[in-house]
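Provided herewith is a single structure, encoded as structure tokens, for subsequent inquiry.
A single protein chain has been omitted; all remaining protein chains appear in their positions.
In this document, chain identifiers A and B correspond to the written order of the chains, with residue numbering beginning at 1 in each.
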Amino acid sequence: MEFLVGVFVLLSLAALAWLTVKVGRGNLPDGETYLVESRFANAGGLHAGSMVTIAGVTVGRVEDVRIDPVDFSAIATLRLLTALRLPTDSMASIKTSGLIGDRYVALSAGADESFLKPGDRITLTESAVDLESLIGKVAFGSVDKESPKPNPTP
Amino acid sequence: MTAKPPPALKIEGLKKSFHGRPVLDGVDLSIPKGSIFTVLGPSGAGKSVFLKCIAHVIVPDAGRVEFEGRVLETHDRASRADFRRRCGFLFQGNALFDSLTALENVALPLEQTTNLPAAAIRERAREALRQLDIADFESHHPAQLSGGMQKRLALARAIVTHPDIVLFDEPTAGLDPLRRNAVFAMIAKYRRRLDFTALVVTHDVPEALATSDRVALLGQGRIAFEGAPVEFASSNDASVAAFRDSTAALRETLRSLETGEAL
Partner (left out) sequence: MISHVGRTFLGLVEGLGHFAVFCAGAALSPWKTRKLGSRILRAVHEQGAVCLPVIVVVGVFTGLVLGLQGYHVLSRFGSEGLLGTLVSLSLVREMAPVLAALMLVGQAGSALAAELGIQRNSEQIAALDTMGVNSLGYLVAPRLIASVLIFPAQAALFTVVGLWGGALSGSLLLGVDSSVYWAAVERAVEYRDLWECFLKAAVFGLGTISICAYMGFHADRHSSAAGARAVSACTTRAVVLSSIAVLVADYVLSSFFIRP
């Protein structure tokens, strides 16, 4: 009996260790991080944990998405690697991975001489494309019409 | 059978009913210390319920039980725990733990209720098995033992804590006449050897009369008769006579069947 229990315990520990290693690796590579903010007119689909990339490489995560109570725009807080110094005129745009995939923030580096400091705000932003309504329009063939009918004919 | 030692157990007005049907309706008994006391009664007279009420396996509705002068209250945990430490109970079906070996069965009460070291526990359990002549079977599981040996194993487990009183619930149930005699002989023998008070409930009249110091008859939820075995055998009390006759008649039928088969 003890032997079988031992086998079970070993297997469970192995499973746990394997899961621990395998999982949560979407997190940032090790290193110090800092926070910057960026304001979007529409942050639809973006949530805490969404990826932040530059040239397709993950360099950070979205820390938090909240609403600005004054002008009702969305403010996303991004956690970025300190090693990565971004010019102040960098642009943040919300993109979709694949057709129905997760939303993520793509940064494109600017050319400015000065760099973003922790707490700074990225001013150049591009909001989420409302892909769903776009697909709807394409699928129902009513791109040109003002409002799609409930059952449009092709 | 000397003068009159103080009672080991004193029961007063014990009542228990199931679904409105009274099974025990005010039982009064006093069990002398160091005796073999047998409560007789027909099947369904509430003998087992009586015993279980004393051991508090079944909670009685009313009445009080006194053990060596101390009242056992339902809510007095200390007195109940003390009683349980000093009381052994032999169940009708032996109630052996079938996943444990004979030795583990006997060692269990010591393991769980004392702080003895493991070696001492094993020694005492072996001693109990030796006393009941089943030491050779210590690593057997109960299912591998014969009915008689299971009974002895159950008794070994009941006496391993050196109790002052042992309650026997129908110790001969389901045994053939030969084994019935053996069980009563066993009770008498080990009671002498280990010196405890034995309270037995059974419906085997002749065996009980032969081995008991005192007998009582339970009928209609009350004690209908109490006295020495000789008095029971010769009593003219209506309920005693009726019970005696009914078992005697049954016995006669059985005997004729047995002899018929033997021929």
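Keep this in mind: contacts are C-beta pairs under 8 Å (C-beta built on N, C-alpha and C of every residue); 3 or more make two chains touch, one makes a residue touch a chain.
Please read all numbers here as calculations on a predicted model, not as lab measurements.
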Among A:5, A:57 or A:111, exactly one should touch the missing chain; which is it? A:5
Sites on subunit B contacted by the missing partner chain, in the whole complex: 52, 55-57, 81, 84-85, 87-89, 91-93, 95-97, 108-109, 111-113, 161
In the full complex, which bits of subunit A touch the chain not displayed? Write them out. 1-2, 4-5, 7-9, 11-12, 15-16, 18-20, 22-26, 47, 49, 98-101
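Here, only the chains that are shown with their structure count from here on.
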Could you state the distance in Å from the CA-based centre of subunit A to that of subunit B? 77
